[in-house]
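So that we are looking at the same thing, I have put the structure below in structure tokens.
A single protein chain has been removed from this complex, and every other one stays in its place.
Then we have subunit A:
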Amino acid sequence: MPSNKSVSDAPITQFVNCRILKDHKLQWEDLWVREGKILNPEKLFFDEEGFADHKVDCEDKIIAPGFIDVQINGGYGIDFSQASSDIRGGVALVAKKILEHGVTSFCPTLVTSPSDIYHKFLIVSVLQKVVLLDLLAPVMLLCFSPQVIPELRVQDGGPEGAGVLGIHLEGPFISEEKRGAHPPKFLRTFKAGGLADLMEIYGHLDNVAMVTLAPELANSAAAIHELSGRGIAVSLGHSMADLSQAEEAVQHGAKFITHLFNAMLPFHHRDPGIVGLLTSDRVPPGRTVYYGMIADGIHTHPAALRIAHRAHPAGLVLVTDAVMAMGLPPGRHTLGQQQIDIQGLHAYLTGTTTLSGSIATMDMCVRHFREASGCTVEAALEAASLHPAQMLGISHRKGTLEYGTDADFVVLDDTLTVRETYIAGQKVWRK
């Protein structure tokens, strides 16, 4: 066969005998990958007269875009919010382990913490722009000691683990009454709400993807505006806001709700609260309000999950809100600045009945969501991939199997169990 090297020398892999999630449907189509991106085979055929170098037989399995977890506090004994000396090693360990759950991209979440923790983890060195940063890091530290290498930063995924899309800062600008498991002494309010407040607490915002805040706090509008303007997704949560306060926040740029139903006022028929955003008629045209749901069967009653899904199916985003105990055996552990107890699939604040995050994995959430809501396989898969990507504004490269997007995908069987995980077209985990 003559060579097919008219556009690129890189090898082309064709996944055959599979059903892929495309145009919101599972279709019997082959998936083509080159140089870490999904390739258009028709263009390859007619423009380049190209063909596949390798064929992978998927044996009738399902290929879905890799799952994206926008709220995960840690796992396998690692707590992202803890002041550990090797936070990057911790993130890397979790990133590697969650490949088993089909997660190819995630937002490590920091719960309400003291200001120095934020400064330590988020501080950015001016040297970040330099290539080979990791190799030169120890040298730079010696030469430029006042500048610290970023501990938590945006990073592509690969065989080492799922990609970091950015950090999710859950707090400290949240409501005291609805703080849930967050430590009360580190909660904050806005002085003026502008950049100054944010910088004073957080330090730097370069690697931040999302911020959860309570919009009823005074001067929150300026903060929401500032964060949205920087492309950071503002999420409403741990809040006592009523519906009109929530709608105003959406008008200023908020686009997500942190774990719907949990840590907010319950739905009331005369004041639906934040939950009312799902069917609000004051959402600016062309915008969608997305909402996170912990579909572990514990944080939300299946009937409530169904109500939310049926009211606003396009906005549902599955999140794990996994705590460090995820993946660990039952017993007592530390989350942020507090202690928790694991009993089966439940994780409680020690000595209370307050839930402190879930220990379900993303693939469990997908399966549970499908079962509890009776939705289609496609809807369940999109809630874990397309919707989070749309919420973060990255659906042009993640969360879908469209041509030209990153080849991050999972191979699943009909029970929606993850069998293989791929990042940039490379197999990074196999059952």
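Here is the rule we use: a contact is a pair of C-beta atoms (placed from the backbone, for glycine too) under 8 Å apart; a residue touches a chain by one contact, two chains touch by 3 or more; residues count from 1.
Note that contacts and distances are computed from a predicted model.
A.B. asks: Just by its UniProt name, which of "Calcium and integrin binding family member 3", "Protein-serine/threonine kinase", "holo-[acyl-carrier-protein] synthase" or "Glucosamine-6-phosphate isomerase" is the chain not shown in this complex?
C.D. replies: "Glucosamine-6-phosphate isomerase"
A.B. asks: Could you tell which one of A:P41, A:G157 or A:G171 touches the chain left off the display?
C.D. replies: A:P41
A.B. asks: Considering the complete complex, identify which of A:D9, A:E49 or A:E177 is in touch with the unshown chain.
C.D. replies: A:E49
A.B. asks: Which residues does subunit A use to touch the chain missing from this display?
C.D. replies: Residues of subunit A in contact with the hidden chain: 1-2, 30, 40-43, 45-46, 48-51.
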